[in-house]
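All protein chains but one are shown in place.
Each chain gets a letter, A, B and C, in the order it is written, and its residues are counted from 1.
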Amino acid sequence: MIIGVDEDDYSRSVYTQQDVYDSIFFAINQYHQLKNVSLGTLGYEHDEDDGSGLKICKQQYKKGTMLPSNDTLNIDVAIETDCIRLEPQALANKKVNDLDIKNSSFFNLEFYRLIQVELSFKLKGIDLQTIHARELPDCYAFQNTITFNNKAHSGKVKIYFDSDADIQECKDWYISGSIVQKNTQYILVFDGFVIVSCFASLILCTRSIILALKLQKRFVNFFLEKYQRHVCHADRLEFINGWYVLVIISDMMTIVGSILKMEIKAKNLTSYDVCSILLGTSTLFVWVGVIRYLGYFQTYNVLILTMQASLPKVLRFCCCAGMIYLGYTFCGWIVLGPYHEKFEDLNTVAECLFSLVNGDDMFATFAQIQQKSTLVWLFSRLYLYSFISLFIYMILSLFIALITDSYDTIKKYQQNGLPVTDLHEFLKECSSIEYGKELQASVPFICCCGSHRRRQSDDSLILIN
Amino acid sequence: MIIGVDEDDYSRSVYTQQDVYDSIFFAINQYHQLKNVSLGTLGYEHDEDDGSGLKICKQQYKKGTMLPSNDTLNIDVAIETDCIRLEPQALANKKVNDLDIKNSSFFNLEFYRLIQVELSFKLKGIDLQTIHARELPDCYAFQNTITFNNKAHSGKVKIYFDSDADIQECKDWYISGSIVQKNTQYILVFDGFVIVSCFASLILCTRSIILALKLQKRFVNFFLEKYQRHVCHADRLEFINGWYVLVIISDMMTIVGSILKMEIKAKNLTSYDVCSILLGTSTLFVWVGVIRYLGYFQTYNVLILTMQASLPKVLRFCCCAGMIYLGYTFCGWIVLGPYHEKFEDLNTVAECLFSLVNGDDMFATFAQIQQKSTLVWLFSRLYLYSFISLFIYMILSLFIALITDSYDTIKKYQQNGLPVTDLHEFLKECSSIEYGKELQASVPFICCCGSHRRRQSDDSLILIN
Amino acid sequence: MIIGVDEDDYSRSVYTQQDVYDSIFFAINQYHQLKNVSLGTLGYEHDEDDGSGLKICKQQYKKGTMLPSNDTLNIDVAIETDCIRLEPQALANKKVNDLDIKNSSFFNLEFYRLIQVELSFKLKGIDLQTIHARELPDCYAFQNTITFNNKAHSGKVKIYFDSDADIQECKDWYISGSIVQKNTQYILVFDGFVIVSCFASLILCTRSIILALKLQKRFVNFFLEKYQRHVCHADRLEFINGWYVLVIISDMMTIVGSILKMEIKAKNLTSYDVCSILLGTSTLFVWVGVIRYLGYFQTYNVLILTMQASLPKVLRFCCCAGMIYLGYTFCGWIVLGPYHEKFEDLNTVAECLFSLVNGDDMFATFAQIQQKSTLVWLFSRLYLYSFISLFIYMILSLFIALITDSYDTIKKYQQNGLPVTDLHEFLKECSSIEYGKELQASVPFICCCGSHRRRQSDDSLILIN
Partner (left out) sequence: MIIGVDEDDYSRSVYTQQDVYDSIFFAINQYHQLKNVSLGTLGYEHDEDDGSGLKICKQQYKKGTMLPSNDTLNIDVAIETDCIRLEPQALANKKVNDLDIKNSSFFNLEFYRLIQVELSFKLKGIDLQTIHARELPDCYAFQNTITFNNKAHSGKVKIYFDSDADIQECKDWYISGSIVQKNTQYILVFDGFVIVSCFASLILCTRSIILALKLQKRFVNFFLEKYQRHVCHADRLEFINGWYVLVIISDMMTIVGSILKMEIKAKNLTSYDVCSILLGTSTLFVWVGVIRYLGYFQTYNVLILTMQASLPKVLRFCCCAGMIYLGYTFCGWIVLGPYHEKFEDLNTVAECLFSLVNGDDMFATFAQIQQKSTLVWLFSRLYLYSFISLFIYMILSLFIALITDSYDTIKKYQQNGLPVTDLHEFLKECSSIEYGKELQASVPFICCCGSHRRRQSDDSLILIN
């Protein structure tokens, strides 16, 4: 039996009628012999409302004759669905002959009008592994479906296996031999502690941001009244500490993630993915936040400063490069799609091109384009050579030029001081006499300003551009 | 049976006489059992003029004896071709014994004089998949050829499978159960709309180019008469907007491509490749054209400016680097060709070297060169180390130097203004009094010039070199 | 039999009960037929105290019934271990029937409570290969264990093979036909010579370092007394020659490594790994040390100078980049762990990301993430695109900026001379008259200083920053 593996969608393919029959009967057989075959602690599900056992459904066009030799076609495209149900008990008890099933009219498939065959069955399992960790075992219910997909009528039947698991508490358990207990309380305490501390951090940071916004408002008004000048946007932004925003986002993610984690632990929820994405992203932000403390040392914050200084340029540059990239992506998808599996999908083309720029296996990509059509072959060479040359030799080099340029600017600022804005001018002369006199009314503001001064001068570097 | 896979030309290879016979009889067998084996809606073709069924032809040298043990050879190199035809019906009805065929004298192949065996047969198929999209099914005629190629007489017989498909409208169809209709009119309307708008864009851009050329002519004459100066080539080029040229090319491609697409839809043509290349390339150009609009923001057009500023240098540089590259390509092909599959073909060598420079799987390339000949092994090491070092460490670094240099130039221009040419000088003083007096005769020209001024000043940046 | 290969831990997996039985009996069978199967010179071990033969142990939960269909579970988690021993002689002599073993109650495994089956046996072998080198053959004792691990109760049984070898001198050997002798004395002499010369080098370098430290102390005191100035840390460090430290470490490693090597040769020790790591690292240091002599030529030491000048910056920069890297590592591990084998392990994630930055097979990494959960799929794209873009386009470019900057600094120093420190000032005027007079008391010091001067001026370059 030749079974093709289609890696992209985890399906298998069969190409002959015999292989389809063999595959179906193999699945039925394995289902019936479950107890003797499986190494896992699996059993059949007895579901009252839905019935139990193996349900086999075939979908086919209602009727039809097709004589490809005469280009003749007579088909009723209404789809009829036909199902049978095989009980595991029945089979085990009454020793239903395997041949009986195979010869039944149901399994006399007419492939020219067959659309799909679907085998679905439910299994239950007990996960004993948790016993090692002195936790209670979990019980699972699996809803499995095997689909033989002939929708394309292309001579290839794709076989998909799909399994959905539901976690449940075991109804009836008795475990002796050692004290098994749900020692999840310690983890719960830890989770609670995490939530509480994140909440505290969240509140403090939010308070700082709010105070900063108030201060900004007062500063803007003050400037407007005294000097009849509007404070520029960049100066306004300096009041808001970007790190605090990062901490707030990270904290919120951690809190929601931890609550989800506790719910999952308590088996009320199964949204592992959402939980892991929230907790994972917050971890990323926490680590990134550590750079802030490194930034207090002048020499350490080159990375952050250069990245922030070059970010607007890089983004603008990426816009332009992205246009060309998008153009190549669409062009490759349209032209090379039918000839190369990496170009089958718009999303895959983008990944393939991105990988090629960053040093992926180029020769294989070149070689896989079928040489059947000379025109397409020539196009593919032109396409790949031009894309790679353009992106590796010109665009990547321009990135280096952009970053080197930003680094030089930052270095110059670190040596010569920053370009002075209204805010800095104000802060500089804030404690000097002249300003002092004018601003006697707003003494608390000045104090506050004084205490903020050190941090602001660090931050001011960050907010250039 | 050992069947080797030769990935480069999608052929299979067999190495023993038994395997050749088995392969031939397997193909015959599968053809006869088509109905019982195939999952697709396939049928035999009944072609009156060409006959039907499976046609098997063998080509061999007319006669010969060959005694390799005695270095003796007696051969008539005239090629004789011998064919038989196996009818599917005949076989099915009369139950022709498989053994009869196998033992027939035709299949008593004398491999020392056999050149090739060719199995050719026609099949017809109906593509039902379109029914899902509520379109009419298509009928296909497949012309298949299986070739057992022994031309090399090297002890290896290569097997090729080749299939050509012709799309046809089905002659006789009756589909009930749901309203199936050729709902292609919407797509046709859309295609028509695309063609019309591209045509409009094409005309407008062509008009702009023509007007610009006229303006250029007048400007050149004016300059020659008034100042006795010839306008330099660069200044003349500034009148032609490169973006318009891009749009024109893109539009023409889209129009031709869309017409082809409509013809393919109407099943009059099957040149998918030409159509997809035209539409794909025009898509690429459209996306690249978007950069133009980004270029209206001063800070956004760094990519385009730097690319255009560095392009002449890069091209000149590529000429030189290309010489060394070509030298290495030829050298590798000549020396390493017989020892490494990546060096078998001039075209493949170029791809392999290009991939190596851009970070391909180097170790595998190193390792695959057989260590049989120490001299070649040493040469291959010298060749690869020198090529990679030269190109990655020197030439790629020079690219970066070139681009960085161009970026610095562009940055300086953006800060200090451009170097002034005759045209700019003229445009600058165009609205000032002195020029104005002199040019009173050509007032409409000046207005035109004035309206063009803004755009030109953007473009002028682009045309620096 | 379907046997899955898990590449990461060199295990195999089986999925059905029959496969488990087959694997166990295959192992037993091969053990009994050792003499007829193996090509090596292997024999059974007769161990008095431990017994001999094949020991099979199964671990299982004490008792239990499990009805997954009813979510019912009754298990005694106390683990009972049951062993049998199969004597090779017994089997060979008495022709114990294979069937007897297979049908014994021991092999009636109840998989739902089975934890693991372990087959352990000892073999002895003689390594004849050494005879070619005219050395005595070695005898080995192998302790082999085959483990069928069902701890997860997941339906997959993992099979591990583990073999530990002990080298022993053969007890009783008689070799005729050619004079076999332990000609290891020459190697011993060579090892001894290496140790002696490394020891000499070690002593000399240590002496230099100690003298330099003394000189430094005197210099510091002298400066404090005469000029009331503290000598800065950088100036102090200049007294210690970094190369000498490298030589000392290298020498110590070589000495310890060589002693280990002699012990291994004499079959007293088997710690090959420690020995090879010591000797390998010392070789690396010796080669690096060669650069020192190249550094005596002004133009040659650009690499070392630039590396040393940029090292502090690079390290500081790596701290910051490392935070982001760590963040991505943790985030990837938490979120993508269950979906991609490269993200299963924290250590593997780090390697995978590091490899991706340096041009690894990106497309494969993209493609392998299962498309089952759209959320995770989207996250993975965002994660990979952002990580690769950030690290390749920004951080790698910043590295280039850092190094280019350092190179320019070094080049400027080489042209214009170094920035002058106290020490250099002192050394410069050391031989001039004014200083000379003041320092008459410390003439020997000045001479010493004079002789050191040339080397110091070289070193001073190295110790910038």
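Everything that follows uses one rule, which is that contacts are C-beta pairs under 8 Å (C-beta built on N, C-alpha and C of every residue); 3 or more make two chains touch, one makes a residue touch a chain.
Here the structure is a predicted model, which is why all the values come from computation and not from measurement.
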Contact partner of the left-out chain, one of B:102, B:151 or B:171: B:151
Pick out which of B:24, B:101, B:146 or B:402 touches the chain that's been left out of the picture. B:402
Take the complete complex as the reference. Which residues in subunit C touch the chain that isn't displayed? 7-10, 36-46, 123-129, 131-132, 137, 139, 168, 170-178, 180, 272-274, 276-277, 279-281, 283-288, 290-291, 294, 299-304, 306-307, 310, 314, 342, 347-348, 351-352, 354-355, 358-361, 396, 399-400, 402-404, 407-408, 411
Going by the touch rule given at the top, which residues of subunit B touch the chain that is not shown? 14-18, 20, 61-62, 66-78, 111-112, 150-157, 313, 316-317, 319-321, 323-324, 326-328, 330-335, 337-338, 356, 358-363, 366-367, 370-371, 373, 375-376, 379, 381, 385, 388, 392-395, 397-398, 400-402, 404-405
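Please note the rule applied: only the chains that are shown with their structure count from here on.
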Centre-to-centre on C-alpha atoms, which chain is most distant from subunit B? C
Just the number, please: Cα centre separation of subunit A and subunit C in whole Å. 34
Between subunit B and subunit C, what's the gap in Å when you average each chain's C-alpha atoms? 48
So how far apart, in whole Å, are subunit A and subunit B when each is placed at the average of its C-alpha atoms? 34
If I count partner chains per residue in subunit C, which residues reach a count of at least 2? 359, 400
